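Here the complex is missing one protein chain, while the rest keep their positions.
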Amino acid sequence: MTEEIIIAGFGGQGVLSMGKILAYSGVMGDKEVSWMPSYGPEMRGGTANVTVIISDERISSPILSAYDTAIILNQQSMDKFESSVKPGGILIYDPNGITRHPSRRDINIYSIEAADEAASMGLTKVFNMVVLGGFLQIKPVVQPEYIHKGLMKSLPVRHHGMIPENEKAIEKGKEIIKPVFLLN
Amino acid sequence: MDTVIKKEDIRKPENLVYKKTPLLTDKVMSYCPGCGHGTAHRVVMEVLEEMGLQDKTIGIAPVGCSVLAYEFMNIDMQQAAHGRAPAVATAVKRLFPEKFVFTYQGDGDLAAIGTAETIHACNRGENIVIIFINNGIYGMTGGQMAPTTLPNMKSSTSPYGRDVATMGNPLRITELVAQLPGTLYVTRQAVHTPVAVRKAKKAVRKAFENQKLNKGLSFVEIVSNCNSGWKMTPNVANQWMVDNMFPYYPLGDIKVNED
Partner (left out) sequence: MKELRLMKGNEAFAEAAIRAGADGYFGYPITPQSEVMEYLMAEKTHERTGMIVLQAESEVAAINMVYGGASCGKRVLTSSSSPGMSLKQEGISYIAGAELPCVIMNAVRGGPGLGTIQPAQSDYFQSTKGGGHGDYRLIVLAPSSVQEMADFAPLAFDLAFKYRNPVLVLSDGAIGQMMEKVELQEQRPRLTEEEIIKNTPWATTGKTANRERNIITSLNLDSHVQEEHNIHLQKKYRLIEENETRFETFQTEDADYLLIAYGTSARLSQKAVDIARAKGIKLGLLRPITLFPFPTKPIAELANQVTGILSVEMSAGQMVEDVRLAVNGKVKVEHFGRMGGVIPSPQEIVEALESKIIGG
């Protein structure tokens, strides 16, 4: 099993930390992982993306041009990465703020109203965990027990009190993700 | 007269009035006759001998006339890149806090190419001693203009005299570092007369004593001559120094800590 994922959105949406939790969960599940961010002057509000690879085998390139799954959280990222999904792959997006919806018909497309859901939970900070839950519903690449361990490892100890909320958000994400277009 | 000592008896221990400190090697110094470096070396090494610090001291030599200081000083020494001695000394002292660490630098090394290292070591309050020999010229490379060359003073790169309008002003870096909170003791001395030597030695001693306090950097400037670079005989150079250097670089303590 090798899962090559790009997560892309605004800085401040928790794109990098979502990738980190996913990667750390992979480590806990004894998988090989890599987490490669776009780094640089992309500050809060700018675009940010991270490539996460989870595999049973040694990972060759941490940098890719085609992905099994693209998780897209703003319009710039949709413009940039829709075409990078491998044929037959998966695109997950939050329609909030999206003006041009994905148009490909050779991939599976899901939407998740994560921003609205996080807001209605009164916890906008767990937005990224709602998205993560949605992804794990479609692609259970790591087991829930390892997600818990991944949260423990990647969140600073002072934020460990927030782990139940994060896990609740992940569960919520699993419930609310819905297909937009599916290949047969 | 009975009291006259015969020539062959002069070297007998009971007749000695001065003895070279064992902290200076037997190597003949490469400095020009009349140069202040030899005396300044002696002052520093005598202080270290008197304080019993030979086995605890690490000295940093600069680039300039005193680049070979390690040939004459009988202690462990490092030779630093041009101007970098305060950075080198910083690491030595941080990594060996129990050792006594000093740099010995000329004006080009300390106040031109190494200004950043000087200012920042002083400002961090590194617990080291800086011995700064200011003779207003680049001696080793053949008498070029230094940051401390006086206005209208001739050098090989200011052959018509230092024109401050185009060549800048002489830098009183000692007054400058005295402003920094990291310096504990800042003084300006000379070594051209026995009285001056005694005062300079007292200042150097205080600077090294300060290192036991862990309270900041001690900075001892020694205004010196460069008879070769100034193109004067040693006596004339010393008088020129008194008449011209001292008014611009007045001797005395600039910042003093209580013992």
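For this structure, a couple of remarks:
Each chain gets a letter, A and B, in the order it is written, and its residues are counted from 1.
As a convention for this text, a contact is a pair of C-beta atoms (placed from the backbone, for glycine too) under 8 Å apart; a residue touches a chain by one contact, two chains touch by 3 or more.
Since this is a predicted model, take the numbers as computed values, not measurements.
Summary of contacts with the chain left out: across A:Gly12, A:Pro62, A:Pro164 or A:Pro179, the touching residue is A:Pro62. From the options B:Cys65, B:Ala80 or B:Leu217, the residue with contact to the chain not on display is B:Ala80. The chain not shown here touches subunit A at positions 20, 23-24, 27, 32-37, 39-41, 59-66, 153-154. Counting over the whole complex, subunit B has residues 54-58, 60-61, 67-68, 70, 74-81, 84, 87-92, 94-96, 99, 116-117, 119-120 touching the chain that is not drawn.
Note that in this section only the chains that are shown with their structure count from here on.
Inter-chain centre distance (subunit A to subunit B, centres taken as mean C-alpha positions): 64 Å.
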